[in-house]
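Below: one structure in structure tokens.
One protein chain is absent from this view; the other protein chains keep their places.
All chains are identified by letter, namely A, B and C, in their written order; residue positions are counted from 1 within each chain.
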Amino acid sequence: MKVPSLVLKQLFTYGSLENTPEGVAFGLKNRLSDAVVTGVREIAFDERPVPLDELVFTLGEQRFSPAELSAASPIAFPLASTLHVLWKGASLEVGTHTISVSVQSTPFGRLSFSVKDAIREHKEERVAVPYDKEDDYTGDIIRRRQDFVRSFSGVDFEHVTRFSFEPPATKGNIENFFGVAQVPIGIAGPIRINGEHAQGEFLVPLATTEGTLVASYNRGIKVLNLSGGVTCTVSDDRMQRAPVFVFDSAREAREFSSWVNAHTRQIAQAAEATSSVAKLLDIDIFLASRFAYLRFNYSTGDAAGQNMVGRATFAACSWMLDNVDNVRAFYLESNLATDKKHSQINIMRTRGKRVIAEAVVKRDVLVQHMRVEPKSLQYHSQISNVGAFLSGANNNGAHSPNGITAMFIATGQDVANVAESSSGILYTELTPEGDLYMSLTIPSLIVATFGGGTGLPTQRECLAMMGCVGRGKVRKLAEIVAGVALAGEISLGSAISSLDWVSSHEKYGRNR
Amino acid sequence: MKVPSLVLKQLFTYGSLENTPEGVAFGLKNRLSDAVVTGVREIAFDERPVPLDELVFTLGEQRFSPAELSAASPIAFPLASTLHVLWKGASLEVGTHTISVSVQSTPFGRLSFSVKDAIREHKEERVAVPYDKEDDYTGDIIRRRQDFVRSFSGVDFEHVTRFSFEPPATKGNIENFFGVAQVPIGIAGPIRINGEHAQGEFLVPLATTEGTLVASYNRGIKVLNLSGGVTCTVSDDRMQRAPVFVFDSAREAREFSSWVNAHTRQIAQAAEATSSVAKLLDIDIFLASRFAYLRFNYSTGDAAGQNMVGRATFAACSWMLDNVDNVRAFYLESNLATDKKHSQINIMRTRGKRVIAEAVVKRDVLVQHMRVEPKSLQYHSQISNVGAFLSGANNNGAHSPNGITAMFIATGQDVANVAESSSGILYTELTPEGDLYMSLTIPSLIVATFGGGTGLPTQRECLAMMGCVGRGKVRKLAEIVAGVALAGEISLGSAISSLDWVSSHEKYGRNR
Amino acid sequence: MKVPSLVLKQLFTYGSLENTPEGVAFGLKNRLSDAVVTGVREIAFDERPVPLDELVFTLGEQRFSPAELSAASPIAFPLASTLHVLWKGASLEVGTHTISVSVQSTPFGRLSFSVKDAIREHKEERVAVPYDKEDDYTGDIIRRRQDFVRSFSGVDFEHVTRFSFEPPATKGNIENFFGVAQVPIGIAGPIRINGEHAQGEFLVPLATTEGTLVASYNRGIKVLNLSGGVTCTVSDDRMQRAPVFVFDSAREAREFSSWVNAHTRQIAQAAEATSSVAKLLDIDIFLASRFAYLRFNYSTGDAAGQNMVGRATFAACSWMLDNVDNVRAFYLESNLATDKKHSQINIMRTRGKRVIAEAVVKRDVLVQHMRVEPKSLQYHSQISNVGAFLSGANNNGAHSPNGITAMFIATGQDVANVAESSSGILYTELTPEGDLYMSLTIPSLIVATFGGGTGLPTQRECLAMMGCVGRGKVRKLAEIVAGVALAGEISLGSAISSLDWVSSHEKYGRNR
Partner (left out) sequence: MKVPSLVLKQLFTYGSLENTPEGVAFGLKNRLSDAVVTGVREIAFDERPVPLDELVFTLGEQRFSPAELSAASPIAFPLASTLHVLWKGASLEVGTHTISVSVQSTPFGRLSFSVKDAIREHKEERVAVPYDKEDDYTGDIIRRRQDFVRSFSGVDFEHVTRFSFEPPATKGNIENFFGVAQVPIGIAGPIRINGEHAQGEFLVPLATTEGTLVASYNRGIKVLNLSGGVTCTVSDDRMQRAPVFVFDSAREAREFSSWVNAHTRQIAQAAEATSSVAKLLDIDIFLASRFAYLRFNYSTGDAAGQNMVGRATFAACSWMLDNVDNVRAFYLESNLATDKKHSQINIMRTRGKRVIAEAVVKRDVLVQHMRVEPKSLQYHSQISNVGAFLSGANNNGAHSPNGITAMFIATGQDVANVAESSSGILYTELTPEGDLYMSLTIPSLIVATFGGGTGLPTQRECLAMMGCVGRGKVRKLAEIVAGVALAGEISLGSAISSLDWVSSHEKYGRNR
């Protein structure tokens, strides 16, 4: 297998070049795939080869001289391990140097590349937030950190530093833990959900600081309940990672895409070996220039799954790189997963859950409770469609991200996914009876009931409030979120159509 | 002034029709503009006029018979007031009825319209969250609410119900207050910002539940600091509300747009009369079909300003409706403000702050700290551009919404504005010296240092940590947010380019 | 099989209601599927049933009384046939009438529906362009048409009415044939194409009226030729039709999508039975609200194939409607094929040909012939990317539709497909040698070498000029078009980067 130099450089990265008391040191990390080094041809600095006996290698526990290596006496260099190189007794001048490395390996044959790095002047001491490498979640280090922040900023913290749980609970969710944001939660509902997974009435915790929001959603919920509840359906469920492979030509990229289609079974095996949950559903391929963009679609159980699919895709790509020899460069992400972004591809092909909430709202209910005719609301909806087309908006409805965000904060979702989850397709239709069929399609709602922040203390309690803790609950949660979002559309849509909107903000939403 | 009936119905809304012990009752709310009623021509139910002496009107404190009204003895009917109508002694059958109203008024002349409403059967008792109309923020009502939620859901709350402040602090920010979400905050920085408003080093509170996020931003901040800091510029600043006016024809809509352009001074006066802060900058007009969409652009000081511009625009529209007589319908919002949505119009014409963060990252710093060559990062950026074009993404960078969301939660921003704030334009360029110029343009960053949730206890402290409390600070905050967001782009961009990405998640981001 | 009434009305349409000398007449066209009528239950006008013996039916050659029909004596009512109904001797008043029809049929059972239609006053005589129902392409009718146009418009036509071929050649391509547009053709090239289908040098006919266009493309072609030619690759090839199915709920729509996935073989059979060429590749399904949008992807040989895939999809949908009984309404197109439109889905999933043209342009050649450094052109390309992102453009290059349109007109393509074909992804990269790698990806280039206008006299000659007449040539043509388009990108990109642009228009492009 021949590895092009661009890929080589990308895949064998090196740690910082340093003058140490022992000599000149740097590291080489194997990011390509398992390999065996069978000999060292040359290590050179600034094009001057170093005699092999002046070099010492360290790999894990082993320390050895490059001269010891041979086909008969090789050394395993596994994926993700780092080879530390030491040039004994040497010292380089401050400034830029070229490091050249040439080794003999299996299965790659000769691997040669050179990089530039610099020996830097003694570093200035930077002010840094206190950190404890051993355990950064003890009371002691947290207090030291709080003291530091107090002294740096001159602010006396009375509230941020008060929380109701033991700090280690946040391990895996935060680094440099300092305190908490206390975001007020109001209760909306109960809302009647007629889902496949959520059935019955649910109280909904909304964490927000925007006055009127809870009241507004409650008005919509009342209307939904009086109309028999909201029917919610999860229509699709998939999470993505989208690597890109660079070739010498568009034709090679096209051949690669055929190769991928012919090897999906093996690719899926490689991907799924990394997780007991992730299943590879399919791979969308997009060709442009000499690049092959692959969008891996996975099911991820009750986790949102972004990390899970990252690992799985990385493993799949490693297998692919092992089996294809004309890749010029490779990146694990290419802006086609569109993590933390709105995109048309999310609207089309789903990211997270595709959920649809539907209801037939009775005319009398609308008129009596929202003071608006179905006809007026539907007319507004048609005009808003044109508005959304003119503005290029990712949502032709009123404000579904309001309720979604409030539920995300309350329940420990990755709130930055509001970017994706903000898309929405509102559709309204007058029934022959003069009632109003409304549906809200959320094509890329990213929720979890497992992993991420869902296990944190208040977050878990809010999930519990809706019976959505842990495994097997994520579609239930998705249904509730969609139902609540539709309630908000009814409420704000009615308010706009009946002009109540400004005045309700006047009444509730002022805090200055 | 002639008011078309569609507008009439929209502007004079009515309260629920009821059989009361006193008789049949309903209300009429004036949403159009100040008026004087000089006579009542007819009130009819189901097309049968009610003798005027069977009717009693109540307006504020006044109670009077419609027969008493005349041009000589009029009654003021101000904007936003409600006229309660009582048909003494009467009672309507359960079912739908038509109410017709015809009054004589100044300045509208005769106002006539009819609506349908229904007398409903006795309402079922609905389960409802306890609420205290007088004061909903007392310890007592909150406890009752908590008890209700406990009993409804069967969950024992230990954490959500614990907070460090007095509940009335949340008045104006939440309804049905129940407790708080405790979102862990980690500290990033200090980051060196070279802004016009933010100058120096700032510690940054990041409220998130996503492991690795704080660590990742910190890596980017280190690189920025070693490169001399990040230069941040607020290039524009505007907040919108976008009403739509419906006409009989496209030609009338076009004439209206000319009329608007000829009356911007008066429109601005009407708008600005509602606030000491809001200033109308200009009005973008978009014509389609027979609709005139107006996008009002305001400066809103240190508030995000969505409510402020809603009120101002409503006042402006009221003035316009008073002075134009061919409007067929009017809605205060039309999906061109694109509140809580991504849109192309936000990218082009700014919503909130347009902020640009720039840095020249030294090659040596990148290589030593991020193990990536500027060339590789820049190459990835070019390929990602194509990826964003293919996917129709609203951001060609890596993940700016991550840092933005974490700062939003910490500092009491309206987090649903992540929808707008998620847009970004990342631009990278190799300098002749081989260093990397990077800039991140955030075209619609919505931030506030005043109003909304910014005054809540933990939120205010986090603003204080950055010296961003209150008036005159909002652009400083915008600069810091942009600088932090760029740090995240460097960090994740480098990780992708050097393949470190999956493995850093492996190390920090696991909590299951 | 139960057919919902909405579908019934849609599928059984009727011809105009008329008072004829024989009586009241109307027609019923079967658009659903082959059926057999086994009895007539009732035909009524304005809810008054007509005695069956007053009715006469005509179906093709057969004329019979409805009373003659029975299960034992049925009548075949094939798809697309029309049943003419006559109410002998009767006459309806001018105005609107309700027609009700109820018949017994196999396989549908009882089919009942009613429609409204009107008897109109005697029609005014409308001025109409002369038309010959028997043969509209004779010299005689064409002359009469020309005379009519002359007399109507007062214009003496000297040029439009002159053409070099016999009018019947245009049958199937035009109705109301009147004359020709003579669009000047200039010759560009020869251009060296290194394709899989096009190999060698090709002269290119460009039909345009825009001065400088031929000269500009020629400059780009020279640069490409001096760089060894342009490498072209057809990466994908598919044509679409996108019907939509309406259900009672989102859940039914989702179940339908599963059903479709489980029956692709049968659906493909039904579709492919309509054509010896069309092959169904796959079906993309998009769910929103209670609608299932299906995008059928076909290969269509050397034809562009829009009509072919319309027929095939209609047949497939007929089969589906026969086998699914909960469809509420159905439309053959839903704006997801995006025929004659730009769309993101075309960019992603290809429409027509996805072609990529690539070249490495030598620095010396660029500098000597275009007076621009690769670096400057590449810099412009990066800045234009940001411009395209800001403007929401469907092409980040300079002007590929110019060359595409000129080739489309010359070679008899459906020129309105410039809407789709205008999308483009330009990508540029400096090579380590300082040369410029350029590629242009055209994701939705719609071309044909067979069918449509490709067989017309001048159009066929222009295809012949490039060796692209008829079957087996369409990818060759696609490659040449892409190569020419890239030449235009080099030329205009260089001109902009070297500022030559305005002055070259000054020199060539003036004709007033």
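Odds and ends about this structure:
Keep in mind that, in the parts below, a residue touches a chain if its C-beta (ideal position, glycine included) is under 8 Å from a C-beta of that chain, and two chains touch if they have at least 3 such contacts.
Quantities reported herein were computed from a predicted structural model and do not represent experimental measurements.
Between the chain not shown and the residues C:Phe45, C:Phe108 or C:Phe177, the one that touches is C:Phe177.
Among A:Gln344, A:Ser400, A:Ser422 or A:Thr449, only A:Gln344 touches the chain that is left out of the view. The hidden chain makes contact, of the residues B:Ser91, B:Ser249 or B:Asn323, with B:Ser249. Checked against the full complex, the candidates B:Asn297, B:Gln344, B:Ser376 or B:Ser400 give a single residue touching the omitted chain, namely B:Gln344. Hidden from this view is one chain, which touches chain B at 196, 231, 233, 235-236, 249-251, 253-254, 257, 286-290, 344-345, 348, 354, 356, 358, 392, 425, 427, 439, 441, 443.
As for the chain not pictured, it touches chain A at residues 344, 347-348, 382, 385-386, 388-392, 396, 425, 427, 429.
To be clear about the criterion, only the chains that are shown with their structure count from here on.
If you average the Cα atoms of chain A and of chain B, the two centres end up 26 Å apart. With centres set at the average Cα position, the gap from chain A to chain C is 40 Å. Between chain B and chain C the centroid-to-centroid distance comes to 43 Å (mean Cα coordinates, whole Å).
Residue positions of chain A with contacts to 2 or more other chains are 286, 288-289, 344-345, 392.
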